[in-house]
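A quick write-up on the structure given underneath.
Here the complex is missing a single protein chain, while all its other protein chains stay put.
Labels A and B are assigned to the chains in the order they are written; within every chain, residues are numbered from 1.
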Amino acid sequence: MKFPRIYSLKEIAELIGTTFVGSANFPISGCNEIHVVEPGDIVFVDHPKYYDKALDSKASVVLINKTVKCPQGKALLISKDPFADFNKLTKHFNPFTISSTSISKSSSIDNSSIIQPNVFIGNNVVIGKNCVIHPNVTIYDNCHIGNNVTIHAGSILGADAFYYKKRKEGYDKLLSGGSVIIEDNVDIGALCTIDRGVSGNTTIKKGTKIDNQVQIGHDTIIGERCLIASQTGIAGCVIVEDEVTMWGQVGTNSGITIGKGAVILGQTGVTKSVKGGKTYFGTPIDESRKKLKEMAQIKQLIKKEKK
Amino acid sequence: MKFPRIYSLKEIAELIGTTFVGSANFPISGCNEIHVVEPGDIVFVDHPKYYDKALDSKASVVLINKTVKCPQGKALLISKDPFADFNKLTKHFNPFTISSTSISKSSSIDNSSIIQPNVFIGNNVVIGKNCVIHPNVTIYDNCHIGNNVTIHAGSILGADAFYYKKRKEGYDKLLSGGSVIIEDNVDIGALCTIDRGVSGNTTIKKGTKIDNQVQIGHDTIIGERCLIASQTGIAGCVIVEDEVTMWGQVGTNSGITIGKGAVILGQTGVTKSVKGGKTYFGTPIDESRKKLKEMAQIKQLIKKEKK
Partner (left out) sequence: MKFPRIYSLKEIAELIGTTFVGSANFPISGCNEIHVVEPGDIVFVDHPKYYDKALDSKASVVLINKTVKCPQGKALLISKDPFADFNKLTKHFNPFTISSTSISKSSSIDNSSIIQPNVFIGNNVVIGKNCVIHPNVTIYDNCHIGNNVTIHAGSILGADAFYYKKRKEGYDKLLSGGSVIIEDNVDIGALCTIDRGVSGNTTIKKGTKIDNQVQIGHDTIIGERCLIASQTGIAGCVIVEDEVTMWGQVGTNSGITIGKGAVILGQTGVTKSVKGGKTYFGTPIDESRKKLKEMAQIKQLIKKEKK
């Protein structure tokens, strides 16, 4: 999430009510989660296990719940509750806005695109050329849709990330300030859900085709020319490289990478990152050749045993 | 399903066209299915296998297709077709009502709650304080939603139970007269379905967070502070106790109980009731530690065999 202008460290510290370590004028351009953070960004960390990762990341400012040594060229925001204070940033820079009309006047939709009846288009949505948005689709605020994109009925772009912190009194939600980017020539089936990023974007790259009832989690990046069959669920913060094929009802863990050109057979549970160019099957995942051989060997063992 | 007033046994017998055993003035306050039935209620039974269970239940009146001995302090409604006659009760006391507007004037929505465009809210729906109902959500008649509840786009609360009786000429539907109760601080993702109860209620207790594309069947009760990830399907008449975590694409059988604090890993098929406080995996379900060990042992057996 980029801020609308450069803020100073002091300004941000005052905004969210923290102290700071570093020059009061230290420039800050945005905030992001650790896996997509860029120079100029704030990143937050509230668990000692991840302190080093955050301090060593590309982030220029670390929002942290301990007074640690400030890495050179960086700044710190010292907070009792970095999670809650990060939410303050999202609330300030990208607050939820009520829509009074089905299609927001602040959206920008090219004249060549077709919006069928009963569609909801939120604030600041951009839709390119020659798109068809079928009935009952919901596009939340700030989503960007390229050219030649088809979205079938009932699909939902930009709902909140499923991201909670367990506290004594229950789950606390990390607010979503990111968005959804759909590149050119993408087809999205009916009743899909593509969540927006927490502070970055969920991106579907050009030429990818998605079947019905597919779920794509927050901050996930789907490469170019992928084929994703029905009822597949891709968790948050996943990287699917180009030309990956996923058959029906596949599920994935969060935070993994699926290599270029991989083929994931139906109902597979992608429990870890897998290399490209191969075909996979099963839960836990394995190369399909190996998995099927193993299954045959088990049958033989049983047969032998019975004799 | 509670009736609007106390009815007499004779009144109900006339209403649904059955004979009765017991005092004509025997008071009846409602009807329910066997697993949630309460004193004052009618329960129905049409299979000899379940006669004793129904007669011994908390129900005060048993709608039954055989003239059996009436248990003390109870009454009987003798019917050729208890299933069809139970439907008559639902049809009479909670008939389907057409909605002429997207938001029924008989609904009660607190001023502090936000209803985004294209939402449908049925008759007698109650929505508490500080809720956000996102676009294209459908809330059927009689659903009750607490405070601080977020429902993301396209979710459906209160569709009919999937409950049929096989007859020679095809499937006969048990009408749904129950409702959906969403307690305080619940978040529901996009494109979820939460069916209403057949005669009781489907309940999501306070602080529970539900991801996208989750299905929750009729009369199921989800405890407090549960976390249910995307594309999980929970069948009808299930009890999920407090603080249960279910990862993505989990499925369950109907009528089971998942104990407090259990963690169900992704794609698991919960084929039977499981105790709380443990982590489970696989179909059929087992403790994940055991299951993963078993999988490793199988691989070793095959390896050994090949030598």
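Quick note on the criterion: a residue touches a chain if its C-beta (ideal position, glycine included) is under 8 Å from a C-beta of that chain, and two chains touch if they have at least 3 such contacts.
Owing to the predicted nature of the structure, the values given are computational and were not obtained by experimental measurement.
Shown as candidates are A:Ser57, A:Gln231, A:Thr252 or A:Thr271; the residue that touches the absent chain is A:Gln231. One of B:Gly154, B:Gly200 or B:Gly266 touches the chain omitted from the figure, and that residue is B:Gly154. Within the set B:Leu15, B:Val126 or B:Ile298, the residue that contacts the chain not displayed is B:Ile298. For chain B, the list of residues touching the undisplayed chain reads 96, 98-102, 118, 120, 136, 138, 140, 154, 156, 159-160, 162, 164, 170-171, 173, 191, 193, 195, 213, 215, 217, 231, 233, 235, 249, 251, 253, 267, 269, 271, 283-284, 294, 297-298, 301.
The missing chain lies against chain A, touching residues 114, 116-118, 132, 134-136, 150, 152-154, 185, 187, 189-191, 206-207, 209, 211-213, 224-225, 227, 229-231, 248-249, 266-267, 295, 298-299, 301-302, 305-306.
What we mean here is this: only the chains that are shown with their structure count from here on.
Averaging C-alpha coordinates per chain places the centre of chain A 32 Å away from that of chain B.
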